[in-house]
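Complex shown without one protein chain; remaining protein chains in place.
Residue numbering begins at 1 within each chain, and the chains themselves are lettered A, B, C, D and E in the order written.
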């Protein structure tokens, strides 16, 4: 049988752990989806707990954005839960994520994916480009993720942008904020991708004309923010942007055509006081309101 | 509209945070219900997070009890979520809990309530005794909870058994394992209630004949267990029982008629490594299987 | 009998946990007072531990401000301990706080209150305006706190500025730094109060002429600071000011007539590494030296 | 001037952080005293925070012992605060502790010292034996502490019982519960001290006749308890006793003449959920009531 | 060039993080080896940090066992560091572990492996049985680990004993202490393996005659111990044995022929106060001394 709303069964009850303000309508213009992939991270595991924790802490936010003067009554969204993933079998997991996101995109909805490790973006980009063949990928990240392999493994959170570039062409991959990588990754990025290291907002301003009018997949690795504001991540890299700068960058994209988005690498076991999960939840709220507005 | 099962909307997804193995059937013989009351605790707050955390960690258990040789396919149960409670208004909160539990009991189902602070038991006992007027209350606890008031407040987790005794008669209140209280509480308990301090299993063996054939409300304050095994509670009291002894006591009650039950005072912010929540979840599993078996 | 100084009884001993540098003179021009109210917070409780923890960590500071070139030998203050509060009874607690603060104000001393949740400011403003009927309230905060009720409760940390505005007139309520609230709160603030969202120091500069010469109650919700610097609070909101900006704002007020002040919503259980409590302690030191100087 | 009771200055206030139930009378028969020595510990420092934390958590206990049927109204005690100690100069610190304890003993009061690292016992035994030249020392501990030096240092928590034996004679040193040490320490203990390794309560029963009628200094290193119950200590050693066994041992000593006592090596930074500090506080309560009863 | 001992280069230096007391002789009769496999754990990852943390905390122990009256000068051992493993590729990792252990066994040394997740035992048993074809495996564990697959994956810490049984015959697999599993696992174990659930030491006593004279691989999943004593593990299961019972079981095996051993599933991110790692380190010390004695 279909799931019952327990509030209809027992008076006064509420089912917990959906993102703040999610509606029950699976046809809403925006769909939130968790992808708790956490297989190839070596340094500090735990991104598998990201989606659940981001939802938990979203309760501490409001459903209104004073930055955008919009609230969730104006942009309804559905929280589809998490993709069910096996452990120890990354390929099967990637396929499951791809199927789930494809089903959202194919219905014309805007998917917002909660990670999980960055490798998931390979699956989600695969899903989205079926509908948007001329997709560009816009990455906010501390790390280049351009290795060809990592300790012999080709599908890894350290190689994901290399695989995506191979899939869609590196001239469609815009990398902003990068402040860590091997010499080879930086050399590769400078030659092949649209590589804008050590900056976020100023770089975004420069490339906005190149993005205009194109379908954009936005992937935000939360470690683009400085560890002082986002300690809860697998490979914190000092010297990042502030939350204010990240929010401003998201707001700046509102005028463009973002067709899918993810926020990845939130790692709750490392997230003292949950401030990284709360930051991710706020970014997601702004994205739902900013990118979802006008899609109904 | 009714809540949709997201697994039907997006392929491969799973909605998180229900107790392990819960079925979608609201008519199941056992109903799990959270009551995140957390208002009158002075020392270490946080029991409001108990129900959610117990559900989270239940995923680490199996659905089979090797002690009882039973599993959830034999005893289906429904997880009704949490009662929605206001903060700063204990009376309204108690009334909401009472209404929710009454709706379960009135349908002939066995309610198992996840706390929240111990004061909630006043509401749940009120709800249950409407259907079972000759109810007895069996308390496993480190604290007597027999104060007449606590810093001037009459409805408190430190006074709850006093209020319950006034409601149903102290001769129907069996208190086991008590190892902390004021001189007045111990004196009161020895005179009025069925008071068996400083012991759990041996005392239970002694009183089993008095409990036989009567409808029992079992209230387990997790602090009956020693803080070494159950650190995640508001007022840990050294010198308690082991998890093995608590599980044995629950198993021992299987032959009796337990008509409702709660597990209270699990306080996740204090629960290093979640071991208290996991213990509570295991007690709940044994209770569902042990008390729910044969009710269908 | 009166409390003895144990250092007079046992040689070499020191009584712990007073704010750094407090004197034994109850007639000192500044009086520090804790108000560990923590009843209406829903998301992350624990502000009840704020006063004690702020005192504890004050030991890591010096008694000299290089910003003001002043030290505690120039501005003596008395630490009056905490107001004793019942749990589960907010009205009685508010009355006790009001009485305590009134006794300080009535002796002509400057009270500095350590919270505790923001609701306490309703009590303290009541106490202070008896002596300063033309009081204005200056709020540094991430949240508007302008709800009319919160889940049906009218006295809540989410409604406190609404109640204060009703008490003293919204044209006497200056709200700076606000970056979170419902659509209704923002609409209400823009119409009724002196509402300056999304900014702190620039807004303060603009309103300084309006504040000049008037008795000011300064209420600092520590969450006005970004969670990266102040994670230890109940509802962290990304995108806040830096400690430097908050300290500069406090210093800027030195030329005005601050007659009472509080620092609220420090929540030690969430305060990894105590950095929020230390920030609050430093703000308190600067406030004692900056506002207390010249009052003797 | 003498310290004022702030409750007399500001209505409704309470000075925090005294051990639960302490009276203001410096002439009470029992005196509690903190000695936050923490200089020679190599593995996990932090015992300096022990006295403050034990006092903090004592608020979670009751002032009545159901084991002894005694409460603090029957056995009043004074909390003299902490001895003020320099850091980086152990000899000066030991001298300060000795002076403070001597002043208590010389007034005929029973001192109960809260540590701090075990080295402090050298100072306190020195202080006590001036009044009780035939003092015996009874040690409950996981470690022999019989090294002659530790990394070249002779005054260390690893050598303290060696120094005490040299001071009072090893035939007056009773060591119970020892389950860790070098081969040399075990060999030395077996030859020189009253050495009863790998047991607590059974060994105590055996030696009770030897202790009868003699003035006893009881030193409890909290690590005698298993790390499951007492994780908050510098060098946890698996395989220890339960809290129940430690409490029983303390109760067993009630019939003897305990003239001074300490509880040492509680290390709050390692004490998840404060359960070690709470256990220490309960031991202190039982000791005040058990050893102080009948001294007035 | 070969690694230099830094102590020969810079006077007074010491290389950190070797297990306490390890010698520089790679030909020592016992070899310690870390296998930080952590790929298939779903619930709480982090066992990859186990080997490093066990070594770190070993510094808090002594090199002498008072239980065995042996020390490391009598049983020298070499600490060979950790096997270097790829992430996201379990098969390659298992092969690397097998090679490393085989090289130890082939030199006639006793390998003691520090995990890492339990799946590693499949690799180590493979390595050991080449030299000992009639190997029996003795498992101390809370979980049966007898699933045929886990979420579709056949090589998992939940299936490892099934794979081992298939490899060496289930009649050579002795499973003790099991208190968690599916109905199917318990049914399978009762029929096929030497299955002794819900007990450790009593079961060991019963099977000792069956083990006598046979080469034994001992695998200790630390979760056989109750979570109160061993919280730092992936799937804590309440109701386990005490540290004392585990140590007694290890000591009991001393008279038998243990030819290889592992301690697995220590998960430092969950290990408040490091008590699980310390327990594992103590077990390893007793195993080195107990099983290595007489091998030189």
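Convention: a residue touches a chain if its C-beta (ideal position, glycine included) is under 8 Å from a C-beta of that chain, and two chains touch if they have at least 3 such contacts.
Because the structure is a prediction, the values reported are computed rather than measured.
Considering the entire complex, the omitted chain makes contact with A, C, D, E.
Considering C:82, C:141 or C:226, the position touching the chain not shown turns out to be C:226 (whole complex).
Across C:247, C:267 or C:288, the residue that sits in touch with the chain not pictured is C:247.
Touching the omitted chain from subunit A are residues 43-44, 178-183, 186, 197-198, 226-229, 231-232, 234-239, 270-273.
The set of subunit C residues touching the chain not shown comprises 59-64, 66-67, 71, 226, 228-230, 242-244, 247, 272-275, 278-279, 282.
Residues 38-42, 45-46, 48, 86-90, 92, 150-153, 155-156, 269 of subunit D touch the missing chain (whole complex, contact as defined above).
What we mean here is this: only the chains that are shown with their structure count from here on.
Computed from the mean C-alpha positions, the centre of subunit D lies at a distance of 38 Å from the centre of subunit E. Counting only residues that touch two or more partner chains, subunit B has 226, 228-229, 272-273. Pairs of chains meeting the touch criterion are A-B, A-C, A-E, B-C, B-D, B-E, C-D, D-E.
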